[in-house]
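A single protein chain has been omitted; all remaining protein chains appear in their positions.
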Amino acid sequence: MIGARDLSVVFGGRVRAVDGVDLEVDAGEIVALVGESGCGKTTLARTLLGLEKPTGGQVLFEGQPLDYRALKAYRRQVQLVLQDPLGALNPRHTVYDAVAEGLRIHKVPGDEQQLVADALSRAGLRPPERFFLRYPHELSGGQRQRVVIAGALVLQPRVLIADEPVSSLDASVRGEILRLLLSLREELGLTVLVVTHDLGLAWNIADRIAVMYLGRIVEVGPTAEVLSDPQHPYTQALLSVVPDIGHTEQIVLTGEPPDPARIPGGCRFHPRCPVVMEECRSATLPILTVEGVHRAACLRTNP
Amino acid sequence: MSSVATQRRRLAAGHFWRRFRKDRAGMAGLVILAVFILTAIFGPLLISPDALDVTKADGDRFDSPSPSYPLGTDEAGRSILLMLALGTRISLTVGLAATFVAMVIGTSVGIMAGHFRGLSSHALVGVTDWFLVIPFLPLAIVLATVLGPSTLNLIIVIGVTSWASTARLIRAQTLSIEGRPYIERSKALGAGNWHQMSRHVLPNVFPLVLANTTLTVAIVILSETTLSFLGLGDPLAPSWGALLDRAFSTGAVSQGAWWYVLPPGICVVLVVLAFTLVGRAMERIVDPRGAAT
Partner (left out) sequence: MSLLEFRDVSVTYRGADADVPAVRGVSLSLDAGRTLGVAGESGCGKSTLASTVLRLLPESTKVTGEVLLNGEDILTMKWGKLRAVRWSEAAIVFQGALHSLNPVQSIGKQIAEPISLHKTSKNPNKRVGELLEQVGIPASRADAYPHQLSGGQRQRVMIAMALACAPSLIIADEPTTALDVMVQAQVLDLLSGLVRDLDMGMMLISHDLGILGTSCDDLAVMYAGRIVETGPAVEVFDRPEHPYTQALAGAFPRIGDPQARYRPIGLPGDPPYPGDIPTGCSFHPRCPAALTECSSVSVELRDAGPGRRAACIRVGS
C-alpha cells in the first residue's frame, strides 16, 4: 500500500536523517516504526506523507512512485495524526472547524455537518454535536487526540500515519486511543504506520515492527518474533531496558544516541555495540529489504 | 454559511460584548470615541459651512472664550469650537482610513514575508526594510508634494509610509506560528498557501494586529496633524493639524490665545488615548484562552 525504496533524506548536505530505507506496509497492516530520538523515524514518516522531499530513492504508494505535483490528491489517501494534540489544533478554531478543515480544503461534496458528525462519532466522541462548538483548550488530552483523528478520518483516507499518538497523553487514557486505532483497522480497513519510541505500544497493536537507528532500519519482522527473539544488539539493548520485573540483565548502552551528521563508518552501531567484532568497523551493511520475514542488519546474524 | 457557523458567530459576538462591557478602561475609551465619532458624523450636518467662511465671521479677533464663543475665536473671528467640530470628521477620516491602508499593507506583507521562503521572502523583507530606513517626514513631504494637497492624497501618503513597522512585527509573529504543529497538520490535510495564511496564520496574528492598530492609529493621527501643520494637507479642510498650523502662523501664541492652540492638541491626545484603551480591552478579550499568547 505505502512504502519506501532506497529512501534517503539529507538535510543541509550533512545531516543524513534517513540514510537508505526500504519499507513496505501492506493494506490493513499496522506497522510500528520504533527508535530513539534522532534515529530518523519522524523524518521518514514526514517523507512518506510528502511533507519532505527525499534526496534519494522514492516513496511508493500503491506501487507507484509519489507524484509531487499531485500532492493534494495524495493527501486524501494518506493522513497524519500528530504527537501533541494541543499543538496540533489551532487554538482559535472550534472542534467543528478543525474537523471540517479537510473537507473545505478538498471541497468535498455532501452535507458538511453530517460528515463532521460522522467522523467525530467514529473517533469516539459521542454525541458529536456536543463537541461542535468547543475549543481545544476546553477538552482533555484524550478528547483532543480524538478530534485530531476525526480530522484525519473525515477525508476517508486509506492510510493513517501516527507520530507518537499517545506519548503526551495520560497513561490511563492511552489504551482507549490505541483501541480506537485497532478498531479503525477492523472497521475501515485502515492501514496504520505508528512512529514511536515505546516498544510496549508496538507490542500492543503492531503486526510488524521496524527498528531504526541513525537513519537505517536495523531490524524488521513480525512484532511477536522481533520482540521475543531480537536479533540485532540494538534491539536487544532496547528491550532489556524496558522496565520489567524478573528481567534478564539490563544492557544499558553508554553515551547518547549519536549525531546523524556524523554517522560512524562500517556498521553504524559499532561504537556502542556491546558485542562488536573487528569486521563491524569496516564492513558495509546493505539496506534491509523487507519481506514478511524477520531480518536484522547485523554481521552476527547475516554474515 | 452553515447554521452552525452563524450560531457560533452570534454566540461569540454576544459573549464579546458582554465581556467588553465589564472592562471599565475599554468602556471609557469607547465613550470618548463615541463622542468624537458622533461629532464627526453630525457636526457637518448641524454646523453650516459658513462657520469656516472668513467673510461671514462676526466675532472679534482672538476673542477669549465667552458664552457665544465657548472656545473663543481665531484670527478671523470664526468660532474655534465650530471649526474644531468640523475638523473632527477630517482628522478621524484621515486617521482611520490611513490606518486601514497601513494595516492592510503591513499585515499582508508581514504574513507573506513570514510564510514564504526563499526569493519572495527576501524581496518582501528588503522592501520593508527600505521603508523602515527612509525617514518618515522627508518621504511624506516628497510624496505629498508630488501628489498634491488633498485629503485623499494625505491618506495615501500616510498609509504608504506607516506600514513598515507593522510588517516587521507581523512577520516575526508569523515565523513563530509557522513552527506550530497545526500548520503542519493543515499542510498534511492538503492546504495550499492561501488557506494556511488566511485560516491559520491570520487569526493567530490577529491579536497582535489589533494591538498594533491602536498604536498605528496614534502614529497616523499625529502624522496627519504634522503634515497638515506643515501645510501639506488640503488647505481648506480645518483638520486639527491645520488649525494648529494657522494658530502658530497667525501668532496666536504671542497673542496669548491659548484657546486656539490647546484644544486641537487636546483632541488629538484624547482620540489617541481612546483608541488605545479600546484596543487594549479588545486584545484582552479576543484571545479564546483569555491570556496573552
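Structure notes:
First chain written, first letter: the chains are A and B, and each begins at residue 1.
Here is the rule we go by: contacts are C-beta pairs under 8 Å (C-beta built on N, C-alpha and C of every residue); 3 or more make two chains touch, one makes a residue touch a chain.
Just so it is clear, the structure is predicted and the values come from calculations on it, not from any experiment.
Taking every chain of the complex into account, the omitted one touches A. Contact with the omitted chain, checked across A:L51, A:L133 or A:A224, is made by A:A224.
Within the whole complex, the absent chain has one touching residue among A:V9, A:L103 or A:L238, and that is A:L238. By the touch rule set out above, chain A reaches the unshown chain at residues 36-37, 140-143, 170-179, 182, 197, 199-200, 203-205, 223-224, 227-228, 237-239, 241-245, 247, 250, 252-254, 256-257.
The rule we apply is simple: only the chains that are shown with their structure count from here on.
Chain A and chain B have Cα centroids separated by 51 Å.
For chain B in complex with chain A, the touching residues are 2, 4, 7-8, 11, 180-182, 184-192, 195, 199-200, 203-204, 288-289, 293. Of all residues in chain A, only 49, 51, 71-72, 75-76, 79-80, 82-84, 87-94, 96, 101-102, 105-106, 112-113, 132-133, 135, 137, 148, 151-152, 155 touch chain B in the complex they form.
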